[in-house]
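I'd like to ask you about the structure that follows.
Removed from the display is one protein chain of the complex; every other protein chain stays in position.
Read from first to last, the chains carry the letters A, B, C, D and E; within each, the first residue is number 1.
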């Protein structure tokens, strides 16, 4: 348990799991503005990789780097981390590779939070392509029965911030339909790059609108504290049991994959 | 949105929904010790009522007083409240009577937190009698598929703190069985009066053990902030729509039920 | 087991769980007309309370009085009782407080009866507000998969009988849509005050239309007989175990709540 | 709607869907004893066929004769019928071939009745062989979540009545295990030939024990009345739509199958 | 295990479970064209019976003959059989009466195949009447969550091949709606008599279209090989345990039902 000096102090890592730092600075500023007193946050993206994860292949390419970054973050002393993509890439792998550091995911936290505020919720996605994998997530979290609908904006990840007025217009139309026809009582913005629209949308539609940046970020702050004070983090008895450094070294994986040597030693 | 001075400041009400203040002082001390900087907490029990809620009839007796206390708390300026019983009494009623104040419940928050830390979890209850209503809760929250088992301690609410060594012994035996035979990767203490045992049990069993006091209390702190900063609270569009003061007065309910006049005016 | 004289004789209590007797006389006449030979029925409403239960807060206010009325009814010798509201208020509490008297609820009986007559059914409700709690009931009863839809009439409880022609017109339109678009093969009228419309609607639409008064009333007659002859009533081993008079008296609850002293002695 | 003279009068057919009349007389006496005033009951078995339906092939052999018997029964003026086997053979076929006569099935009615009396129930079957088809039924009725367990007595249909003391002994042992280990709050006897044991078992175990003869028989009485007075029977809009006599005659099925000519003309 | 000569050699029986040979020759040609080298196929229809199975009564009439035909087929040395109706008539009965011969069903195989190719699929049916029984099948197979919709063509079984251009036009319109509005990623033709349309529809719509003849036929070829080489066929331990010839003879069923004597001896 931490001594009283450090109480309320925590370091959070936000990973943009893509090979572009296009959104890093803006998110860094956002989280600094929104953090609790005592929170130090760092936004990092990858040294390589695709610029979005709309295709699952891209998710597979970046995942080893994300997992290594998470393991390194734990060694650097971060108290919690967020993998910033609404596909929740590497949820079970992440909780396996770290020892105690909580790893937080946008779809998981937005879904559970929405479930405490609404009978049913809808998720605003960019393309139909995203729906099957995201519905599978919501169902895996147990909340398939609380999902009113997915609404498609017909935009790619990099379109959301290009013409904010158009994005907003589409979000309002889609949300209105979700609330009026599909029975949604709350909305979730189903991509971290949909940041910045939640408050105006909420005001316009009159139901809570959760965004996929602030929600997991605030949960990461909470999870950091729960881990620091009570040792509550992913169970290591069962599915999240970690591989051993010994085994990884015995196969010389460090020589075979980038970064592995550095973080498993 | 609050000004910067108040940032990180919040008032939390913990309601022990019973007609005894037996546990109030100990819980007050607990929450003061565990609260974040800036959290002011108040523990209140009812002026009347049964001393535990093991029977649903008792839950029905206390519920109007709890709901009126919640509505009054919102008027008093509390930023969040917890109804401190693992049956989550009045979950849908509470979110209906308040306007914006988040109301937090132990089973709901423990279940969702456990689901982010374990494949399956078990719940330690006092008696078999409690199981049907609690399983119904977990299923309603969508997590029936993550429930490994209920384990019965064969103790009433007022027994847990009487002979702590005996309670601990039973908890350890039951948890061991849950982890080894039922596949639980985490444990939840299924009664707020099981407070004080989580840390030792966790150390003994080697899986996360969530207790039903700290978990909802910390969520209440988070929910208070989310409500203050982002206006995120229970949706008022649909099932949680509030009744109107006008209607309540038109029927003169204030003259018919204790406390109603005071809080609906 | 009763002697042959009493065979086919039963006393049924119908509770209108509201603080108005507005519908009592009409329902009394209805049930007297529809009862089997040997059935004596009594319709009672509460001495106080809201005039409808559209808000869950109102349900919480009336529930203690309803439960005490049920317990008293058992002492008075009623053979079965119905709590006449489609939210099925107090289902688990009611089966707990009585010893052997069956307590029947409208949504539960209509849902199970419809399930024996149709692949899927729809429920006609007054307002969208009602849907979440009612869907939760249907799912709790296991019949979520047989629910084609809820159809909203945009009427409050007290509107249904005001302009019957308008009510009928809306019911026909909504039912037609349920049958043709949603795949309903039967309809349920989702409020006890929707009485009197079932037969004309059934004739118009051509599918069975169950109303929420006659259905539970006839089940109450059946349940009374099953209890009298075979001792079949809610199990007392588990979730419906009753509290003891001794415990209630030990806390002096009789002095704290209206009516408690009278019925727990 | 019937005139007042016939009120409370109904004719019920109980079909033993087997090619032996071994149990007919005993069941006839049972139902005459248990029927309401005004109930006339007739027990019929088939002119040919296997002596039990433990194998699904046997069920297929008897089904055409059962369906023709049901259709003829409707023409003869029966007000309701029961197909007396806990596999509920021909449930969807039966509701298709009749026009308005309710057809009642043991597993369906026992399951729904048990669901109103217990959180979970167990079913006593003769052999493991029966379980898959019966569990499929309970799940189809929506009650898979309320099924505590099947308990196997290791007896065939024709064994139950041979050595009643032995049957009773096994039933008690199995029920005790169901209640104590599996969480059952009620028991269902999963074969119509398990008649005669419910009351003693209920007394011994202390939870409701539903048998598969009286339960559907009493529901048949209720269903008869609901059909007579309110026209409530299986919906003809959808899955239970009947074939036409014209089509059956156009293919000359009457010349191809026993009994078809007689009942489809 | 077969010797090497017979490797890749198999006899498949396709049963048209109706009393007309109207489609036999066309299907025989189809399967001969589509079979693997070494496959010998035979299409048989019944000596009597209705000409389609749109009504469940018709299914009950033909089932004994189908089951006897299956059992005889096994004796004749067939390596696998298909019961060619999308209601999958007699699925559990068929696997019970045969000893080792795999019996394949259209809805079962099409559903499982579609589930490996698409997130959700829709089924094209002739009439609304068919939907409840077919949805029940898909749910029984575990795939209710992957069913986007049923689309109704408003055609009977014997209409599909009458005016192929009209059938095709309706199929295209319905499939387009399924893909665009209901989220289907693949289509299934929900009747064996919808043969011949899959390829053109697939080309037009751009998603896989499975038909209900080729799919089960190709699975029958696979199942034949799996049975021949590995002994993989329906488990005889549990629900598919076969009745004994001795019992069938003890009741003299051979004298009571057509064909029984011949196949159970």
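Just so we're on the same page, contacts are C-beta pairs under 8 Å (C-beta built on N, C-alpha and C of every residue); 3 or more make two chains touch, one makes a residue touch a chain.
Since the model is a prediction, treat every value here as computed from it, not as a measurement.
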Of E:17, E:49, E:89 or E:183, which one is in contact with the hidden chain? E:183
Would you mind spotting which of E:55, E:219, E:251 or E:264 touches the chain that isn't drawn? E:219
If I consider the whole complex, including the chain that's not displayed, which of E:155, E:198 or E:212 touches that chain? E:198
Tell me which stretches of chain E touch the chain missing from the display. 7-8, 34, 36-38, 104, 108-109, 112-113, 115-119, 141-146, 179, 183, 185-186, 198-199, 202, 206-208, 210, 214, 218-219, 221-222, 225-226, 229-240
Missing-partner contacts on chain A, residue numbers: 19, 48-51, 54-61, 63-64, 67, 90, 92-93, 96-97, 128-129, 131-133, 136, 140, 238-239, 241-243, 247-248, 251, 253, 256-257, 260
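Note that in this section only the chains that are shown with their structure count from here on.
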Chain E and chain D are one sequence twice: same or different residues at the contact, by the over-half rule? same
CA centroids of chain A and chain E: separation to the nearest Å works out as 46
In chain A, the residues touching two or more other chains are 119-120, 144-145, 183, 185
